[in-house]
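Worksheet: one structure, shown below.
With one protein chain withheld, the remaining protein chains of the complex are depicted in position.
Labels run A and B following the written order; every chain starts at residue 1.
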Amino acid sequence: MNADVLIVGGGIQGCATAYQLARRGVSVLVVEKDYIARHASGVNAGGVRLIGRDLAEVPLSRQSMRMWHTLDEELEADTGFRAKGLINIAADDADIAALNDRQQKMQALGYDHERIISRDELRERLPFVDPTCVGGAMSELDGYAIPYKATNAFRLAAERHGATFLEGTELAGLRRIGEAWLAATSRGDISAGTIVNCAGAWADRVAAMIGDNVPLSHAAPMLMITARMPHFASPVVGAVSRQLSFKQFENGTVLIGGGAKGFADRAANRTRLDYAKLAQASRTAIEFFPIMAKASINRMWAGLEAYMPDNLPVIGPAVNADRAFHAFGFSAHGFQMGPVVGKVMADLVLTGASDFDLSAFRIDRYDRKVL
Amino acid sequence: MSAALTLSEHGRSALVLDRGVAPGGQIFRSVSTSPLPDRTALGPDYAAGAELVSAYTNSRAKHVAGADVWHIGEDGRILYSHEGTTKQVEAREILICPGAIERPMPIRGWTLPGVMTAGAAQVMLKSDAMVAENAVFAGSGPLLYLIVAQYLRLGVKVAGLVDTTPAENYLKAAPLLPAALGGFGLLRKGLALLSEIRRAGVPVYRNATDLAILGDQRAEGLVFTSDGRQEIKADTVFLHHGVLPNPNMTRALGLAHHWNEDQLAWHVTKDAFGQSSLPHVSVAGDGGGIVGADGARHEGTLAAMNVLTRLGHFASDQRDRLAKPRLAQLRRLARFRRFIDRLYQPRPALRLPQDSETVVCRCEEQRLSDLRQGFEEGARDPNALKSRTRCGMGPCQGRQCGPIVSGLLAKWQDLPVQDVGYYRLRSPQKLLSLEEFSQFQTVVPDEGGTK
Partner (left out) sequence: MFRSLRTDNPELVRVSVNGHAVEIASGQSVWSALALSGQTTTRKAALSGEDRSAYCAMGVCFECMVEIDGIPNQQACLRRVADGMTIATQTITETSVAK
């Protein structure tokens, strides 16, 4: 098999990159060892969040948010995206101080998408919040999407433009032969001019095949979802300094996250849960929203996600090989970035450059540190 | 109960976590506390269960009634709801006996109020002495005939028995009959039930096909083909065409499973003593593969013998010697079971929905047409289809739609069901109160933690 570009990994970054390349006439092959959106891209919390981003990510994230708002039309699909807003709740005055501090930094850079809301506005927007909460920060642009649907929408759109997806196909080895990459896969050899590494929690192994070392780790952030509840919270909810994150979907189910980690078993392709930590997340949810005491947990799960030491992704060209690019290590906040990353990667593949400053995301940013 | 008794006979105690209010499981449910005026109407097999329950109650086993296990970890940690709190126990050896659930029969209208399963009729009778007057019973298999006979003995009117056993099954099963004759007693019991039903004057329709529930808001009867189009009016329709292992506990634990073509069901992969792909986890009874009540008693005993060996109580040759007669009886039962499985093998058209508007996922109201669309949009795996359509995401966690979805994806791709697989299941295995769970702190050993 041959293609101009071989993408390794069928998560949202790989599917979005495939879409952006295919629509510009490039022949694209995507290999995915399980099925599309099997891991972090399909089982994440679905948050489409601009608020609270690391400053290095804000330009990319803002552009991605603009793309989310018209994504359904562009992909001719239902990604489940809803711009319901996101509120980070301030539980006390220390939280308010932290928000004021951030607000100053954001204003200095000219960003206006986050704003502080008063206790009254908090109560108005979230009538069921515990009355002791003092305020919060809100981004009106934020919301959520349905992870599997959104990722699959990119895949289907890419296929309409001629991209090929090989599911159940694992990359076993990679060699550079002259001007081509020769990839050995469980479905035979693939020859491609360019390789793009979007392999998520497995991306360090693909990077090593390309020739780049990277200090990637993986973990299993845990989630719980309830049976349907009467609607009580329209915006996505987080907290400034507590492990609280939840959203009530339009179907009434409430997804509870918060960042507690289970146990990741990458070799066995699976995760285990830490029930004591999930119980803590349940306590926090009820503390902030007493109505949650009536909730029933329907499912609990964890996905395998890739983390970088600084919680920033790797986006950019390989440093030790030609015609190879990376996009991985999104550290549990990459779903929102998917649309723009697809665009950035297509630009890199086709022109070698990007409109964005990618210096914070270089793969070798840890190489130069003397240990 | 059988496993706990065997352990007790050898001086070991077992902690038995039982969701039921009293020992007995589904088959011997309420046998020692029957609310019925005369429990002998349920037949001698049921009454015989009282003996087992009484022996079990007098054994060393510690029975925890109302213990709803919602997580078993491969590390041996078990979490269960009991009296409104989540409790934890750590076990060196675990025996899982999740029992059977009824095979879904996704016909048009099967979600309407008034449509229940034959198993439901049994449970209501045993637990609450509650019956439905003038109901229709439709489907195939021994349990269906048994409940009809029980109703008749108790003076409850039955509007009709619609037997969907395909006529050709009698021919297909015939070659297995000689081998099954070791189970002659069981066979005779089955035939006696059918003639009892006919003698009582209940209309019996044979070789029925094209079943659909009548009614718009509620069930109003059953329409079907058997010597022409037939219709029976009734406000309750009981469906049944066999049982399947209850998969959620063994699946969530990650035990190996395989597809059994004779029973058209997923079985837990285990050895002769019920030991699963995890050495310290055994499975006995219908939850591992349908063996019936008699088979379950043998399997429970055998699993206990193996556990005793693993705990160093006796050597494996001693275990094998003790096990020999039990294993022989299980083999005899298995020959009979193969005959029954062939004879009552459900019609493909009743196992998989035919009408594009028939609901497959009762919880999330996903119809055959919705699943087909999800399939055409790229979902080839049961989990991908679940993510795409929400089929299987509801409170029953796929217990109803799971077998149908695996079957549909196999049919659409012309693949063996084994290759299509099943939902990836997780704990909790029931809806868990967030309030209850929020009070769960951490590792607090209780209940002694043996077995």
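Methods note: a contact is a pair of C-beta atoms (placed from the backbone, for glycine too) under 8 Å apart; a residue touches a chain by one contact, two chains touch by 3 or more.
Values in this document were obtained by computation on a predicted structure and should not be read as measured data.
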item	value
Visible chains in contact with the missing one	A, B
Residue among B:Gly119, B:Gly160 or B:Pro382 touching the omitted chain	B:Gly119
Touching the absent chain when the full complex is considered, from B:Leu52, B:Leu330 or B:Cys396	B:Cys396
Residue among B:Met1, B:Ile101, B:Leu143 or B:Leu193 that touches the chain left out of view	B:Ile101
Residues of chain B (touch criterion as defined above) contacting the omitted chain	19, 21, 26, 35-37, 101-102, 111, 113-117, 119-120, 123-125, 127-134, 154, 156, 217-218, 235-236, 246, 362-365, 394-396, 399-400, 430-431, 433
Positions on chain A contacted by the hidden chain, ascending	128, 227-232, 250-252, 291, 294, 296
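In the analysis below, only the chains that are shown with their structure count from here on.
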item	value
Footprint of chain B on chain A - complex, ascending	35-38, 42-43, 147-149, 152, 155-156, 167, 226-227, 251, 270, 272-273, 275-276, 278-279, 282-283, 285-286, 292-301
Contacting residues of chain B [partner chain A, same complex]	71, 73, 79, 86, 254, 377-381, 383-384, 387-388, 390, 393-395, 397, 426-428, 431-435, 437-443
